[in-house]
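Sharing a structure here in structure tokens format.
A protein chain is absent from this complex, but the other protein chains hold their places.
Now for chain A:
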Amino acid sequence: MQKDLIVSIKDLAFGYAERQIHKKINMNFHRGKVVAIMGGSGCGKTTILRLIGGQIKPTSGHVEVDGQIVHEQGRKGIYELRRKMGMLFQHGALFSDLSVFENVAFPIREHTNLSEEIIKDLVLMKLNAVGLRGANQLMPTELSGGMARRVALARAVALDPDIIMYDEPFAGLDPISMGVICDLIRTLNDALGATSIIVTHDVTETFAFADYIYFIADGIVAAEGSPSDLKKSQLPFVKQFVHSQKDGPVPFHYQANDYSQDLRL
């Protein structure tokens, strides 16, 4: 394994009993980079994050994190690996019974024996990094969607992880919050020297700041490259996606019977 390679996915296949999601996926994530995984809804982007985190097991192939094969680890091994990861869930997934401060303090309290004073300083520093130090006593229900996601981001980086995973970080945000999150992903990644893996379908934002992009379609990596390479790509799928065309290789209509037959014409 190359030294700067932190996560690598080799010939990965995954599916549920009746539906094959990934056929053969190969991806590499290098230290210090912001890498995006893009593709249409339901193509299994989020599933890749769950496979990296070891929440589900691949049907064949494997995911390697920091030199260790994820699905071969026992409970202890997986928990060790997860301590190197931080994950931002689509809707933040903040603990609704804990305040903003306690949410960010949660992983620190669970995994360290630091004194209350140091925990307080650490939490306030993390919250300051996402601009929400002043909101530390609020409850999650008092936050807007964008703020909740920033708090969740502070919680995800609370233990300075090597890998930060983002599940649809821009979904449902207003343009200002979106800009803030974009900026935070890049800044935090560079400040922590971490690797960011972003699952998204927002083309404009992602192309503006990602270092490398993978496109998934039909269970395989359909295209990959830097944003500038992909913008020039002539592959029909990438063109359809990047220029948001309604019809193309990805059909507008879900598989259906003949229209005239359904209408009994």
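Remarks
FYI, contacts are C-beta pairs under 8 Å (C-beta built on N, C-alpha and C of every residue); 3 or more make two chains touch, one makes a residue touch a chain; residues count from 1.
Methods note: contacts and distances are computed from a predicted model.
Name of the non-displayed chain as stated in its UniProt record, restricted to "Intermembrane phospholipid transport system permease protein MlaE", "NADH-quinone oxidoreductase subunit J", "Iron-sulfur cluster assembly scaffold protein IscU" or "Sarcosine oxidase subunit alpha/sarcosine oxidase subunit delta": "Intermembrane phospholipid transport system permease protein MlaE".
Only one residue from A:Arg31, A:His91, A:Lys120 or A:Lys231 touches the chain missing from this view: A:His91. For the options A:Arg83, A:Lys120 or A:Arg133, the residue in contact with the chain missing from this view is A:Arg83. On the side of chain A, the interface with the absent chain consists of residues 53, 55, 78-80, 82-83, 85, 87, 89-91, 93-96, 106-107, 110-111, 152, using the contact rule stated above.
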